[in-house]
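Some notes on the structure that comes next.
Shown here: the complex without one of its protein chains, the others still in place.
Moving on, here comes chain A:
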Amino acid sequence: MSAGETAERFPDSAGHFGRFGGRFVPEALVAALDELDAAYRKAMTDEEFRAEFDALLRDYAGTPSLLYPAERFSAKVGARVLLKREDLNHTGAHKVRNVLGQALLTRRMGKRRVIAETGAGQHGVATATAAALFDLECVVYMGEVDTERQALNVARMRMLGATVIPVTTGSRTLKDAMNEAMRDWVANVDDTHYLIGTAAGPHPFPELVRDFVRGIGDEARRQCLDLTGALPDAVLACVGGGSNALGIFHAFVPDTDVRLYGFEAGGEGVDTDRHAASITGGTPGVLHGARTYVLQNADGQTIESHSISAGLDYPGVGPEHAWLHDSGRARYQPVTDAEAMAAFELLCRTEGIIPAIESAHALAGAVQIAPQLAAELGREPVLVVNLSGRGDKDVHTAGEYFGILDKEQ
């Protein structure tokens, strides 16, 4: 029996994770979602597809990524911390796994154009990368606010041949980029694949994205057993839309002794109106094609999210997380901007690794839970933390935060 057996019953064939998920989309998109679903199911049982995908992941993306015992960081945290080094992947984040899988599917469906939304720009860069590799036309929608705070990634996408369209509607961040991408897709669905960057959106995206990134957890589980002879006490990840978290959780879901922790962007605090913690600070609703936890007012209008991390600055979350939360299998906690930046600095100084600010939320999560878990277990806990990406793109934001940029910059 594979490790994922229990979880693989979800979602049902219509994409429902309990009361969450499903398809809340214009009828115009249903045919494309059905086509994608069929292509994906066929691919998953096709030896040739698996072989192609595995070869790309290995030879191009550089996986399996390391599981690195971060000893100096561990000593500060009070837990044995094993970092899943997705930051070392080609393009610098876990996202490359998803885009390679979806680019392969795009080619199989005979489509010539991909569109994507991006927050931090990581998914946009990953999509532009795969588009260059697969010779696909690529258009990336990015909130205008994000194009400013992630200018480096905008340049990277353009170098790779993608067209970046700044989105000026609404809050001008990730959610609005997603709206624009959906509008583009409705109009161009015949020749275009919408390469969604996280485990959210209408069925089959949450399931498909999870399955393309689940290698993170499959690898980490094996590596942890090899390294320590046992499974970890807990697996930790940051949660924006939820792909890196599901990627690392999935293999561990049946291991009920392994605690699963998702850390949401608490911004300035979930008791303020400036955060992006959809599960801990939101309520069930429908956003971007699925029922899930959403930051919204009493009338169901989406509330703008806030996080220092562009990649977590999203008022929704993938439906599988909503379900893992309701079922109690995973726990979700907020991490504030300040906590994340403290953990960011700690990793830089103890390990010589500059993490993505997104990933710093998971590192801060380790700081949060270590004392309590140690007390509960009566020993030093073993934590597998998903270091979902590297921090090159965040140097400007972090530099400003810490006040270490020269004046004229």
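Note that a residue touches a chain if its C-beta (ideal position, glycine included) is under 8 Å from a C-beta of that chain, and two chains touch if they have at least 3 such contacts; residues count from 1.
Definition applied: contacts and distances are computed from a predicted model.
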Q) Given the options "Phosphate transport system permease protein PstA", "Xanthine dehydrogenase family protein molybdopterin-binding subunit", "Tryptophan synthase alpha chain" or "tRNA N6-adenosine threonylcarbamoyltransferase", which would UniProt use as the protein name of the unshown chain? A) "Tryptophan synthase alpha chain"
Q) Given the contact definition stated above, which residue among A:V294, A:I308, A:A343 or A:A398 touches the chain not shown here? A) A:V294
Q: May I ask which residue of A:A38, A:A187 or A:A375 touches the chain that does not appear here?
A: A:A187
Q.
For the chain left out of this view, which of A:T169, A:T256 or A:Q372 touches it?
A. A:T169
Q: Looking beyond the chains shown, say which of A:G285, A:G318 or A:P334 touches the absent one.
A: A:G285
Q: Determine and list the chain A residues touching the chain excluded from the picture.
A: 14, 22-32, 169-170, 175-176, 179, 182-183, 186-190, 285-289, 291, 294, 296, 298-302
